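One protein chain is absent from this view; the other protein chains keep their places.
Let's turn to chain A:
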Amino acid sequence: MSRTVTETPTTAQAKTPRDVIYRHRLSTRLWHWTNVVTLVIMLMSGLMIFNAHPRLYWGQYGANPDYAWLQIGSDEGEGYLRIGSATVETTGVLGVWRDGEGELRSRAFPSWATLPSGYNLALARQWHLTFAWVFAVGIFLYLLRSIWNRHLSRDLLPTRAEATPRHVWKDVLDHLRLRFPKGEAATRYNVLQKFTYLAVLLVLIPGMVLTGLTMSPNLNASATILLDLFGGRQSARSLHFIFAFGLVLFIVIHLVMVILAGPLNEVRSMITGHFRLPREKDQ
């Protein structure tokens, strides 16, 4: 499957202005950097909120006497993560850990991962519920803008040819071999990128917002449909953490790809919008 290069670009060609393209619109760039700040705050304050009741349930209700499908706890000084009937020992990381002063603590997530770092549910909720507005309004405006300027339909929706299993499989193999598109091909998102960004934009982030709203007792009254959509308040809480885990996974892969693809060029393009196309042939 080696790419046949029919014409090797000369140095002069590679430096023509055509090699620098305008890749990211202003709305994308502003939303991206707003999310960098907002997501760090949301994820870290979310972990603090989880520490207040480190158990997840399915259904309408769930409290200490009820079966928790996931639990982070400690038993005789040993931390554990329990999912269903499987238990993993997590001493030092989850359940039992040492804080900045070397004190042994038995909360679910360690202080370095939470906002604020000490146990403070009231303050964590203030961070979380204030920046939830930024997060929710942000995805709403971005989706509207992306439909309006056809970012969604033109750049993100896969074409018929791209969506075939054969094409997707080829793209998976290319990724596994760390073979990234060069030249003209790099002006478009590849199909895996398209699928990933669509999943984040249309499933994970709206999912975070809607499951979050489902945990509001007042919105349960004025938007009862949310309870049915997610199968109850405790199911919505479980899904909220599952979606958050999905977002963390996305961020990790996203950062790895940025580093592999050339971090300076990628970060610059997300600030100025201008992206230098990778050359057809590596130097």
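Following the convention adopted for this analysis, a contact is a pair of C-beta atoms (placed from the backbone, for glycine too) under 8 Å apart; a residue touches a chain by one contact, two chains touch by 3 or more; residues count from 1.
Just so we're on the same page, contacts and distances are computed from a predicted model.
K.L.:
Can you work out the missing subunit's protein name as recorded in UniProt? Choose among "CRISPR-associated endonuclease Cas1", "Cytochrome c-type biogenesis protein CcmF", "Molybdopterin-binding protein" or "2-hydroxyglutaryl-CoA dehydratase".
P.N.:
The UniProt record for the chain left out of view names it "Molybdopterin-binding protein".
K.L.:
Using the touch definition up top, pick the residue from A:21, A:143, A:219 or A:251 that touches the left-out chain.
P.N.:
Answering carefully, the residue with contact to the hidden chain is A:219.
K.L.:
Touching the hidden chain in the full complex, which residues of chain A are there? Just list them.
P.N.:
26, 29-30, 33-34, 37, 49-50, 52-53, 55, 60-66, 120-123, 125-127, 129-133, 215-224, 227, 233-234, 237, 271
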